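Note that one protein chain is taken out, while the other chains of the complex remain in position.
Moving on to chain A:
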Amino acid sequence: MKQEQFVASYAKEWDTLQSWLAQLDRAPQAAMRAERMLDFPHAYRRVCHHLSLAQARGYSREVTDRLQQIVQMGHRQLYRPPAPRWHKVAVFLLADFPRLVRQQWRCMLVAALLLYLPAIVTYIVVLWKPTLAHSLFTARQLADFDKMYDPANNHIGRSSGTDLQMFGFYIMNNVSIAFRTFASGLAFGVGAIYVLAANGVILGGVAGHLEAIGYGGPFWRFVVGHSGFELTAIVIAGGAGLQFGLSLLAPGRLRREIALRDAAWTGARLAMGAFAMLIAAAFIEAYWSSIAALPDVVKFSSGAGIWVLVLWWLIRGGAGSRYAA
């Protein structure tokens, strides 16, 4: 068949498909309602066939480029991923995320140890020799801590600022730290290890210092509420970073590129879960933990309740057959 004949027989078909695809970009709703939509997969495959024919028969670039363009447009629509659904967010938070955490339990355990061991050691050391707090923090930082957890302060945990201001600040600060912890795990996990251990030392140092000067009461009353979500989220982000770095060190039976990609997607999902947990933590920290007037029993029992809830959620979430894959 001559090129002119070929174009003359099929040009109308190509134009129809191309104009429908263009309409789909501009006005998706109207295009999806059009009757032509039903023919799309068939029409697209015909154009693919025409392109192959045109290439095999050595038709000129005029024809092949035109067909190539239609194929590109069609491919983008036919292999379009399904739109994200809100329902999936709930399933992810209630079932998929806890399952993912349990699946990576080795990394999570290591991350927890990397956070809590330095914290406990620093806490004991600073309690034993309170002057050591000065080698961890500057005098100005210590003065800030003293002001934040002064038993006379009626907004524990902050030197100034309203609830909303602190809520925004906690989100910006804590979630950014969690995201960086995960991403910096790419350097063979070194970034994640550093963030976890450094946070552990700071945590233990502050706790030890405040306990030593007799401000321990307000400090524990402040942290008990949101620590369930916040510390666990940092551990999970750290664990996500560790498994990310580990996939580069020990890719197992996969090629490094593939192993790294799988680990990155797992890590990104863990980071999204940690993000949700940190929003909850920021909310509690800004609006609940800072209230100084509540009696100890309310503070500590609610804090314990949140810890139990978080651990129960992570250990049991998505375990039933209802969510079986």
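Operating definition for what follows: contacts are C-beta pairs under 8 Å (C-beta built on N, C-alpha and C of every residue); 3 or more make two chains touch, one makes a residue touch a chain; residues count from 1.
Operating definition for what follows: contacts and distances are computed from a predicted model.
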| item | value |
| --- | --- |
| Undisplayed chain, where the name is taken from the UniProt record, one of "Carbon starvation protein", "Sigma-70 family RNA polymerase sigma factor", "RDD family protein" or "LytTR family two component transcriptional regulator" | "RDD family protein" |
| Sole contact to the chain not displayed, among A:15, A:62 or A:150 | A:62 |
| Contact with the hidden chain (one of A:76, A:106 or A:316) | A:76 |
| Identified contact with the non-displayed chain, of A:103, A:165 or A:301 | A:165 |
| Residue among A:117, A:260, A:276 or A:292 that touches the chain left out of view | A:260 |
| In chain A, positions touching the absent partner | 44-45, 48-49, 51-52, 55, 58, 60-65, 68-69, 71-72, 75-76, 79-81, 84, 161-169, 171-172, 175-176, 179-180, 182-184, 186-187, 257, 260-261, 264-265, 267-269, 271-272 |
